[in-house]
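What follows is one structure encoded as structure tokens, with my remarks underneath.
A single protein chain has been removed from this complex, and every other one stays in its place.
Our next item is chain A:
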Amino acid sequence: MGLLSDPNRRQALIKLLTRLNAPICFVCYFAGVAWFMGLAFEPFTLRTYMSENAMGSTMVEERFPAGERALATGREFAAHKKKVGGMPVDWLVKTMQARGLEVFTQSFSRTLPFPDENTERYVVKGTNVYGILRAPRAPRTEALVLSAPCTPGDNNNQAVGLLLGLAHYFRNQVYWAKDIIFLVNEHDLIGMQAWLEGYHHTNVTGMDWSPLQGRGGSIQAALSLELSSDVVTSLDIVLEGLNGQLPNLDLANLFYAFCQKIGVLCTIQGKLQRNDWDSASGYNHAVQTMMLMVMKQASGRPWGDHGLFLRYHIEAATVKGVNSFRHYKTDATTIGRLLEGMYRKLNNLLERLHQSYFFYLLPSLSHFVSIGYYMPAFGLLAVILLLRALDLWVQLSAQPSRTEDGVAGTEQSNPGVLSVLTPLVISHLTGAALYMLPVRFQEVAVEHFPVSETEAVVLTAIAVYTAGLALPHNTHRLLSGEGTEMGWRVLKLVALLYLAVLLGCTAVINFSLGFILALTLVPAAAYVTPHVPKALSAFFLVALSPACTLLFSVFFFQELQEMPVSFQDGWLLYLSVIAQGMLDHYLYGSLVFPLVALLVYPCWLLFWNILFWK
């Protein structure tokens, strides 16, 4: 650090950085993107390995025999479900009791802030049924959870059947050291949320639920099972949870290890693993898998019932049975054996899963990218903001020295405080309006316009967002004097540092979200000044705004899933994604909507303000 204490060398370094600022920024940006794309290249990634000793070397045998019986139970469940027209609570209670479990129910109700058009629900009332297998000679301090959602229609009956079959089989075994909770939850995520809040006696989202009667201590791990056919061709594991949280990598390793052992095809993001990493298509495949994970993680929503467990520091994943047209089929007994093996290993755990990574990306199930490898990609993008800020700082500190003899220097910096503060406050107020208004004013909107509630909410959000673009005019009306050359520099300096901190914090919590936002916001932030061509830059800036990022992401996600959509459908999908994002926030406490509305959007408005600086 002699470099900094030596004024000459410091001067030289700063001179270099300011002179070569633009090229360095370009290089950093492309290096960041290239680094990120390189993460999916197999030779650059690590093989997954089991870190937890308790699950690694210990041998377990899988002997679950009763797959056919489980499917029969599933059919019986389906019949009762159809008869009752919902969750057959009484039948489930009786069946679980007959299997020797302690059975409890929990009822819950929730009125959504606005109707959910995807699943067609507004007022949700339901009941969760769960049975606890008490481990012999265990003091009720630890538990494992196996859950299966009771979904309307013909879906997921086999999952419930298999769950009951496993419960019956597990009950007759002697080796359990942890209680096992078998949960059938109604209204998928809402029911799961109610159960978890009831179990931990918290109320994060204002849901009504009846208190739980039976508990099994602190839950160590959970699996959610989704199975809608008697045979499957492959099993898919879903890891992305609420706010982009991921379970410990050892859980994915465990699943992968048992798929290998038992000989079941396993996928992640619905993509099979390929061995031809050195070919272009193989690399393409890995990139696709990883990008899907990044998109899903960035959305911040739980992609399965497991997603809500992660808030409570419970490692959880969803296992989905996929039945495609492949020749090779796996029956229910094999899936049962796989789950049995996983639970026996989890049962062996002495400590919570903590040995392996919590922050990772998976280009395939056998390879992973740890936080140490992917963070430089983000760092290269974030450093652009700091370089631009340094450049501005040098310019700002150089200016007064030039006008040192005159009085103008001190006068010029005075309106700076006000000219920075006003846009800052106004843009944040707009952000707050974007956060509050859509749900608050849905009734008003429905009265005056011929739209449904959901449409009203989404369109209000878009309207507020667009109205925010008029911000520069409002700011200028409030400001007494003319904006000065120095004023916008100070404002941009503040905005750059603000964005750097914001993206930095986001990336630490949810790398994918931080990276995607950085990918679009950083060029805009680096480029914008009042002296660039207005119309073109305005278009450029809008195209890089958070809302458009979301729009591109929707199309890109569809493209990755190999289900491209037309622009019309894409637009509709975009509207429903906005509604879904808000619902995720109000129902499960997802933080992406408030983050974008209250922080990212105001920050972007600051740059918009700089563009129209007078």
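What we mean here is this: a contact is a pair of C-beta atoms (placed from the backbone, for glycine too) under 8 Å apart; a residue touches a chain by one contact, two chains touch by 3 or more; residues count from 1.
Rule of thumb we're sticking to: contacts and distances are computed from a predicted model.
**Student:** Of the options "Ras-related protein Rab-31", "Phosphatidylinositol glycan anchor biosynthesis class T", "Gamma-secretase subunit PEN-2" or "Elongator complex protein 6", which is the UniProt protein name for the chain that has been left out of view?
**Tutor:** The chain we cannot see is, by its UniProt record, "Phosphatidylinositol glycan anchor biosynthesis class T".
**Student:** Touching the hidden chain in the complete assembly: which of A:Q97, A:T111 or A:N284 does that?
**Tutor:** Result: among the candidates, A:Q97 touches the missing chain.
**Student:** Of A:K81, A:H187, A:K271 or A:R311, which sits in contact with the chain we cannot see?
**Tutor:** Counting the whole complex, the residue in contact with the absent chain is A:R311.
**Student:** Specify the residue from the set A:V123, A:V174 or A:M563 that touches the hidden chain.
**Tutor:** Missing-chain contact among the listed residues: A:V174.
**Student:** Could you tell me which of A:N118, A:T202 or A:S279 touches the chain that is not displayed?
**Tutor:** From the options A:N118, A:T202 or A:S279, the contact with the absent chain belongs to A:T202.
**Student:** Kindly note down the residues of chain A that lie in touch with the hidden chain.
**Tutor:** Residues in contact with the chain left out: 1, 4-5, 7-8, 97, 100, 102, 134, 136-142, 171-174, 200-202, 215, 217-218, 311-313, 350-352, 354-355.
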